[in-house]
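A single protein chain has been omitted from the complex, and every remaining protein chain is retained in its original position.
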Amino acid sequence: MSLRHHSERLRVRTPGRGTVDVTARVQEIVRRAEVELGQCTVFVHHTSASLIICENADPDVRRDLEAFAARLVPDGDRLFTHTAEGPDDMPAHVRSVLTQCSLTIPVAGGRADLGTWQGVYLWEHRHAAHTRTITVTVLGS
Amino acid sequence: MSLRHHSERLRVRTPGRGTVDVTARVQEIVRRAEVELGQCTVFVHHTSASLIICENADPDVRRDLEAFAARLVPDGDRLFTHTAEGPDDMPAHVRSVLTQCSLTIPVAGGRADLGTWQGVYLWEHRHAAHTRTITVTVLGS
Partner (left out) sequence: MSLRHHSERLRVRTPGRGTVDVTARVQEIVRRAEVELGQCTVFVHHTSASLIICENADPDVRRDLEAFAARLVPDGDRLFTHTAEGPDDMPAHVRSVLTQCSLTIPVAGGRADLGTWQGVYLWEHRHAAHTRTITVTVLGS
């Protein structure tokens, strides 16, 4: 059992605030890694977009999550002094800190071994469209 | 120094909302992995239960944490439209997103190298009892 690693970068276009399902693209990379058993780590190289594992069946879940985040960290909150890039600038950093910038998922049978209802999402926290960079690293044998 | 990996699944029964200490079961798997130095990753395969590392000495800490979560993400909040499985359905997804679905812990001396006051907990966010699946992956030599 000799361990291998494999890593690839993904570029993800976001249409502005909201979640983008990247599960299929992560699975493709795990497939190309030809690792049967091990783990894979997804990492986002930004501080105003983040990663979550979330329910993947009912789009209302991500809509409600967005509504919750908007209430918890309101755009234009007068608490914030870092407003250089607009009212969604500092809230984007707070939302990122409260969620994940890396996720580590077991690999089994050559696939990221997610639960039935688990999807991997990039969460864009800015209102403007962006191109975001993710690295997927696979380790195993 | 040749690297090895080892992984096992755990089934954890939860009595409904609250935290279940899984530290001893994680340590058993690290022991069976026979890895002296490396890391171990704990992953939960669900979107309405999550993982945390929390103070392990005073049960009041987990009780207060539960009270905080209940106030931050109230059951039956009218903000939520995803209510198919009841008033604790969407709050369970939000609590999961705000905590962790994977934890990576260093392994040293053949044990998960937790701090003195750190315990690993599965946090059940639904009111009903569930059986939850966790994968523990150990990498090292």
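So that you can tell them apart, the chains are marked A and B in the order they are listed, and the count of residues begins at 1 in each.
One rule holds in what follows: a contact is a pair of C-beta atoms (placed from the backbone, for glycine too) under 8 Å apart; a residue touches a chain by one contact, two chains touch by 3 or more.
Just so we're clear, the structure is a prediction, and the values are computed from it rather than from any experiment.
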| note | Across B:A33, B:I105 or B:I134, the one contacting the chain not displayed is B:I105
| remark: Residue positions on chain A contacting the omitted chain are 3-5, 7, 41, 43, 45-48, 72-73, 79-82, 84, 90, 93-94, 96-98, 100-102, 104, 133, 135, 137, 139
| What residues on chain B make contact with the chain left out of this view? | 1, 3, 37-39, 52-55, 58, 60-61, 63-65, 67-68, 71-72, 98-100, 103-106, 108, 113-115, 117-118, 139-141
